[in-house]
Every structure is written in C-alpha cells, then in structure tokens.
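Yeah, one chain of the complex is gone here, protein chain that is, but the others are all in their spots.
By letter and in written order, the chains are A, B and C; residue numbering begins at 1 in each of them.
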Amino acid sequence: MYFESLDTLWHMAGHGSYVWSCYALFVVLLSINVWHAKGQKTKALRQAKAVARRNS
Amino acid sequence: MINFMLVIIRRDLLLVARRPAELINPLVFFVLVVALFPLGVSPEASVLSQAAAGVIWVSAMLATLLSLELLFKLDYDDGSLEQLLLAPYPAWSLVLAKVIAHWLVSGLPLILLSPLIANLLFLPTQAIPTLMLSLLLGTPTLSLFGAIGAALVTGVRGGGILLTLLILPLYVPVIIFGAAAVVAASQGMAVDGYMALLAAMLVFALMITPWAAGAALKL
Amino acid sequence: MSSIPTSSLLCVNDLACERDSRCLFSGVNFSIAAGDLWHLKGHNGSGKTTLLRLVAGLHPIDVGTISHPSTHAKIIYLGHKLGLKEQLSADENLAWLVGLESSSTQQERYAALEKVGLKGYEENTIATLSAGQRRRVALARLHLCKADIWLLDEPFTALDQQGVEDEESWLRQHTLSGGAVLMTSHQNLSIQPVKVLDLSHYTPAKTSCSSSAL
Partner (left out) sequence: MTQSSWRMPRWFHQMGSPKWFYDFSGKMQPWFAVLALLLLSWGMAWGLAFAPADYQQGNSFRIMYVHVPAAILSQSIFIGMAVAGAIGIVWKMKVAFMVARSCISIGASFTLIALLTGAIWGKPTWGAYWVWDARLTSTLVLLFLYAGVMALNQAITERQIAGKATAILAIVGTINIPIIKYSVEWWNTLHQASSFSLTQKPSMPAEMYMPLLLTVLGSYCLFVLVVLIRTRTQIIETQSHASWLMQHKDVSGA
C-alpha cells in the first residue's frame, strides 16, 4: 500500500474529503442506475406474468 | 421543386403580412431583452460596451428560438403540413423553404435592427459592420438548427420549452464565434477567420439540417 | 402480381399496422381499380384513418406493401384537418394548395368555388366561413387537381343535406370518368356501386401483429 496506515489513507494529506467524496459519488450514482434498471425489469416481468395468467 | 419552394415561401410571407404581430413580437422581445440588461447590470458605457457582443448574440438567439416554436406547429395544427408532405418533392426542400421564409421575417429584421441595439449598448462604431455581417452569417444557421428542434416537437404538447432545451446546446459554437468576431472588431483586430468559421458552419448546417428536420417531420 | 387486373391503380397487400404494441389491423388486402368507389367502414379505433394515411403515404409502412402497378397514380388526400389557412381567403388557399404540384388560374379557382356553391365567397378569409363552407373550400380542390385517386376521411362532416347530395354526385362523376375513391364515412352512401371494406373484420383476436421479427 502507498499509505502507512488507514488513517493516512483516510486523510490523504488534506485531500481525503475530495477524493473520497468523488469515489462515493461514482459508486452511489452507478449503483442507483443498476438498481433502478433491475427494479424496472422486475416490474415489467411481473406485469408480463399477469398477462400470461389472464390468457391462460 | 423551385416552384414548390416558392409557393411555400410566398404563402408564409403572405401569412405574416396578414398578421404582422408574428413579425413584430420577436423583434420587440429582442429589444426588450437587450434593454433589460443595462437595468440589471450597469448603465456605464465601459461595462456595457464590453458585454455588448455577447448580449446582442444571446438576445438574437432567444428571439429566434421564440419564433421558431411555431415554424411547423401551425401547419401541423390546421393540417396543411400533411398537404405539404404529400407533395411529390423531398421533405428537405419543404424544410428549406420554411426556414428561408422564417429567416426573412425573423433573422433579416433582426440584422437591420442591430445597429440601433449596438448603439444602446455603446458598442464601438467600427464593430457594427462586423456585427451585421456576423449576424447575417449566423442567424440562418440558428434558424436551420432550430428547424430540427421545431420539427421534433411539432406534435408534442407544450413544445416551446422543450425546443429550447433541445436546441440551445447546438447553438454554442455559433454564439462563441459570432460574439468573438464582434469583440475582435471592436478591438480593431482582423475578423476574416471568424467569418470563415461562421460561413463554414452555415454550409454545414445547410447540408445536414434540412435532411434531419425532414426526417423528423415524417415521424 | 399476375392476378391483379390491369386497370388497378393501387394494390394493398397484406397490410398490417401496429400502434403502441397493439395491433390495429392485419392482413388487409384490396386493390383500387379505375372506377372503384371504396367505402371504408369499421368501429371507432379500428384504424380507418390510419389505413387512409398509410395509403396516402403519410406513415411509414411496417408490415405489408402498397404498390402502384401501372404508372404512378396521382393521389389526393383530404383528412380530418382541412389544410386551410385561416388568415387567407378561399381563393388564396386553393392557389397555394394546387400550386404545390401544378398551377391554376384565378378563373379556374373561381369556377371550382362556384361548383361547390361558394360563388361570391372567393375573397372571404377562411376564418369568416362556417365549418360547412370550409369543408366545401377543401372539396373544391378535388375539382382543381386532376388526381386519379381521392382519399377522403369523413368527407361529409359538417355538410348539410344539399352538400352531401352534391358531393355524392361528384364522387359518381369522378368514378365514371375513370377515377377512384377510397373514403371513410359513418353514413351509408346512397350511390351505387360501392365496394365495402370493413376493418372490423381485420382486427386480430390476439393483440399482437403476426410480425415476430423486425
């Protein structure tokens, strides 16, 4: 590891807040995308199943 | 096909003649926006003359967008768009004719009005020919790109704000070079390069926008 | 193609239309021959207007073909919206509408307006005319454009009894002189012979069109 301890990793010589917030932003926004896409698909599948039940 | 386009242009000009408000409203809007600027910022000549180029270009852009909203909308509403599309000519010629008519009643008066506006904002006199020439090359480009947006939102309710959203980003290069040309001229520098770029963008717009707007109208 | 009679102007083959993943109609086959008067029927939402617009070429065709066997027949389309500019006079409107493809003299336009019973209204702006009179202005175009096929969407709307009778006689004259008509209407026509196409029969039981691919 480049840093000596977890504490210096967290602080990054004063740049920690900038770096960590960027990474958090990246992870959170992309996770929301995947999660939302999956949610939409589950919803669509549920509706398709309802149609299938109606027709059978 | 020339005849087809002439019929459309003549018809649109006749319509504006019957209802001159369509011609005058965007012009009043243009002057109004420009007049609000000194009220909001400062009436001092030094401040205004610096910002003049940008303010005039942004206002011209907004005025163009305002009038573009109805470019195809009215024809769509009364059914004449169907008849225009059914004529045995390509859709791009129809778009081109509509844009020419639109520019004649929106872009051209704007250019004629611009020296007056330039005076209001204390733009150096030597920059006025450049301002008019840059508007002459730039406003047709604005109308052409705007036609794509107008065609896309034709059947959509409340398309005005949507049109603005679609088209303004595409106007970025025109405003950058248009305003820069005027700034350069007011500083006594050469403007040939800017004019060449504006002309190139106009040619480029002529090549792609009639096609794209025509395709959008046929949806 | 061999089964098509030589006099047919336009053939619709196996046409289907899907709107918002719902199938309006499928497997529609018919051909318009010179002298035909086709009456397009069907309940609301069965796709009459859509079919007419497809034939006119206002919509892209998804499934099926529309072919023009002989020389390209000239088509005129008159929809729900008449395509008239309110601020222009009846004469000016006809001038630009006809001018899109050919040209007309003022005499011809005045004669056409007289034929539809609008003598003396030539210079009135459309805004001052009643709904029935506007419809008549639009119909006057049929007399000016020498089209082979008339596509009319509810052409009797807003017309009075006399107007309906007049129009039926024009339809008859047009078919007798070798033209063809495809029209939608809720009322039955009093002229004969009429070929009827009922779109209700083409609504598929399942809501999906047969087109599985593309």
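Quick notes
As a working rule, contacts are C-beta pairs under 8 Å (C-beta built on N, C-alpha and C of every residue); 3 or more make two chains touch, one makes a residue touch a chain.
All figures in this text were calculated on a predicted structure; none of them were measured in a lab.
The hidden chain makes contact, of the residues B:5, B:180 or B:202, with B:180.
Contact between chain A and the absent chain runs through residues 1-3, 9, 12-16, 18-19, 21-23, 25-27, 29-30, 32-34, 36-38, 40-41, 44-45, 47-49, 51-52, 55.
Chain B residues in contact with the hidden partner, per the touch definition given at the top, are 148, 152-153, 155-159, 162, 165-170, 172-173, 176-177, 180, 201, 204, 208-209, 212, 215-216, 219.
Keep in mind that, in the parts below, only the chains that are shown with their structure count from here on.
When chain pairs are compared by contacting C-beta pairs, B-C ranks highest. The centroid of the Cα atoms in chain A and the matching centroid in chain B are 43 Å apart.
Between the Cα centres of chain B and chain C there is a gap of 38 Å.
Each chain gets one centre point, the mean of its Cα atoms, and the points for chain A and chain C are 56 Å apart.
Across the complex, chain B meets chain C through its residues 3-4, 7-8, 10-11, 14-15, 18-19, 77-80, 82-88, 218. Per the touch definition, chain C reaches chain B in the complex via residues 56-58, 60, 75, 77, 79-88, 92, 96-97, 99-101, 103.
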